[in-house]
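One protein chain is absent from this view; the other protein chains keep their places.
Order of writing sets the labels: A, B and C. Residues in every chain begin at 1.
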Amino acid sequence: MIYSPFPMRVVSKRAEAPGVNTLKLEFVKEEDHEFFKQNYKTGMFGLYGIFGEGESTFCVASPETRKDYIECTFRQSGRVTSTLANVDAGDIVTFRGPYGNRFPIEQFEGKNLLFIAGGIALPPTRSVIWSCLDQREKYKDVTIVYGARTVADLVYKDELDEWKKRDDVRLVLTVDPGGETPDWQDHVGFVPTVLEQAAPSPENTIAVLCGPPIMIKFTLVALQKLGFTAENVYTTLENRMKCGVGKCGRCNVGSVYICKEGPVFTAAEVQAMPQADL
Amino acid sequence: MSEPFEPKIVAFVCTYCTYAGADLAGTSRLKYAPNVRIVRLPCTGRISPMFILKALQKGADTVLVSGCHPGDCHFTAGNYHARRRWTVFRALLAFTGIPEERIRFSWVSAAEGAKFAEMINEITEQTRKLGPFTQYQELQKVIETQSTY
Amino acid sequence: MTRILLRNKLDDCIAAWQKAGFSVFAPVRQHEMSSFGEVQKASDMAFDLVLPERTIKDHFFPQTEPLIKYKIGKQQIDSETMTPPDRKRVFFGVRPCDASGLAIDDPLFGWDYKDDYWFRRRDNSVIVTIVCTEADDFCMCTSVKLSPESDKGADVMLRPLANGAGWQVEAVSERGTALLETIPSLLQENSEPTAPVPQVAEKFDLEKVMEWLASKENFESQFWKDISLRCVGCGSCTFLCPTCHCFDIQDEGDTYAGIRRKNWDSCSFSLFTMHTSGHNPRNTQSTRWRQRIMHKFNYYRGKFGVNSCSGCGRCTRQCPVDMGITETLQAISNLPR
Partner (left out) sequence: MGIQEQYRSEAAALLSSGEVKLVIGFGEGSTADRRRPLFARTPEEAQKFVLDAACIANLSTYLVTEGLLSDGKKVAVFLKPDGIRSVNILISEAQLKPDQVVILGYAIDKAEITALEGRNISDFSLGEEIRSHTPPPHILQEAERIEEMNPAERFEFWKAHFSKCIKCYACRQVCPMCYCRRCIVDVNQPQWVSTSSHTLGNFEWNIVRAFHLAGRCAACGACDRACPVNIPLRLVNYRMGKEVIDAFDYCAGENSSQKPVLASFKQDDPETFIL
């Protein structure tokens, strides 16, 4: 039935940042897993739930190249996320999905990739990053620009280290002014500024940009300055959702249902939407 | 044969007086009916009418609300405020069809262990006579079944 | 020559349908409210209504619907999907606008993911409409290009006879033909004239309205603020609308057990779109009212080719502050070009 979720077992929980956790989930039923394997593409989202509290929407943070499990990273804020943040390994939660569209990464082949993320928006970006890094030979230069408010707010710290060590990835890390620690070695500054300094070439490059609305707004300006066209910038939108399948009527921005036609859009598509509805 | 009816009584009590009174009943080895479930709260002023409604919905046959005698409130006036609220809430429940006997109110001080024990016995007996409070429970059952449409 | 069903045969008709396994629903008056309810005999029905206060939507997309029953144990969580009752139903005496409402919502509930709860009920139901003989001040079907004798969403269409003795009967779908096959002896050949269909004046120029709505610069027009100033933000227009379909999913229960339910929700409510972060894309009543109108007369049309309004007029009829789709669209229609 349409609104029935898959039961998922919690494999592990990892604290990422204050109030931010990553859950690694595995399928309880093989047929559910089979369905997921056939349908999941990077960029899609799901409704993660726990009976008694409800469901909450966030992206699948694990890449399409690793479908044995689902990872999700979320900030503890409402009723559902507060409960999800308190589960332990072995607990059963639920997953409904994967829903929505995806990043067309096969179209990115042979191109340079620029990933830009802010704060808690690294998870959707990370899904694409690994999907591409796991097939590294298909893509040219990979640049990742990631910023958070403070050093503590950076998520996936292990993976950041890993990317930093790789010589086939250029990682630009930054924290907002005032968010640095005494031993912080990387940039201090807002993402758009740091991005402009890093000055990646727009030549044959696709940008994937995820972050809070205010960051997106200014980063788009920076990208434009660097010579990127809105058609070559991909981003994800999120809105409150309940059904995830285009029925419940709350996620639309103008005529666009984020859950069915999104969450992945090019910046050009986002600019065509009524901005007042975002 | 169905099980004989055992009343379920939920008591919302303030910790300073009635809870201490119930404690005294226990330490004094006064016997009172085991049908009561005591929920301890800081003050009668903290007892929201929602608590009473929820208890009735979730299967309580009678609800008891009890706290310090007027003038004895640990927080000076919590029970005076509570008293006004109860007056109104009691009238409201009665008007919407919940028998008044299903919600009982009392003042029991920390020294009144005997009063507490007697009262619980009396309420239990009265509830036994009234029988189970089925009105909300039946509505609860309805929502647990398939959609009626 | 056409077939007619006499009013005095209605009891037999209900009995025949019940015998064929149908539950029969019709407009009824109960506890100071008119709605569709199950009937056993013709006298249970309320025929004098222009339109019941509640729509037929209630019986396909109920105000609250159990989806999943769950039990939370120490070791495991058990869940069980709940399904709507699998029963055959005849809806008798539906007005064309209400029937159209069902047809309008079908593509939405079937959009890639099929909403089983809706379609199981749709598939098991036969809609018998009665063409209107009366319209009130709020009826506006003609304004949205439907009519008091539209057969959209209907399986059988009845036209009241002029003498009031019964209805001319016409099956307009296969399901309708099959339904009439259960009552062959109750129908008779007759050529009684039918009662005239009321003239419902067009209240606005729909083409012009849609054109105005489609124009991007009007999205942030002051018009929306002015027209929705008195909206108090309740959900009665959406809940009594035959086409509004928005819902919420809520878990309801206690620590040990409960039910996940699909409940009506309304775009008029401020919490409808509010993010957990506190950001609300539609944070004023004017943006919410704009959403409702745009959704009905622009977005829905773009996706499914129809406007999401069947012109029943309930939104205006029962609005506590006398707002409604009619007034807004009239105002748009009257804007200088």
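Methods note: a contact is a pair of C-beta atoms (placed from the backbone, for glycine too) under 8 Å apart; a residue touches a chain by one contact, two chains touch by 3 or more.
In this text, all values refer to a predicted model and were calculated from it rather than measured experimentally.
Of the chains displayed, those contacted by the omitted chain across the entire assembly are A, B, C. Not every partner is drawn; the one left out touches chain B at residues 49-50, 53-54, 57, 70-71, 77, 80-81, 83-100, 104-107, 119, 135-136, 139-140, 142-143. Annotation for chain C: contacts to the undisplayed chain at residues 30-33, 35, 53-54, 63-64, 137-138, 229-230, 232-236, 238-240, 248, 250, 252, 261, 263-264, 266, 269, 271, 316, 318, 320-324, 326-327. Mapped onto chain A, the footprint of the missing chain covers residues 78-79, 82.
Criterion: only the chains that are shown with their structure count from here on.
If you sketch which chains touch which, the chains link end to end in a single open path, with no loop closing it.
Distances from each chain's CA mean to the overall CA mean are smallest for chain C.
Between the CA-based centres of chain A and chain C the separation comes to 39 Å, rounded to the whole angstrom. Distance from the chain B centre to the chain C centre is 45 Å, each centre being the mean of its Cα atoms.
Each of residues 83 in chain C touches at least two other chains.
Multi-chain contact residues of chain A, defined as those touching 2 or more other chains: none present. Taken in their complex, chain C has these residues touching chain A: 67-68, 70, 72, 76-77, 79, 81, 83, 108-109, 111-117, 216, 219-220, 245-251, 253, 255, 258, 260, 262, 265, 267, 272-277, 279, 281-282, 287, 291, 294-295, 298-299, 302-303. On the side of chain B, the complex with chain C involves touching residues 58, 143-149. Chain A meets chain C in the complex at residues 1-4, 7, 51-55, 77-78, 81, 92, 213, 239-240, 242-243, 245-255, 260, 274, 276-278.
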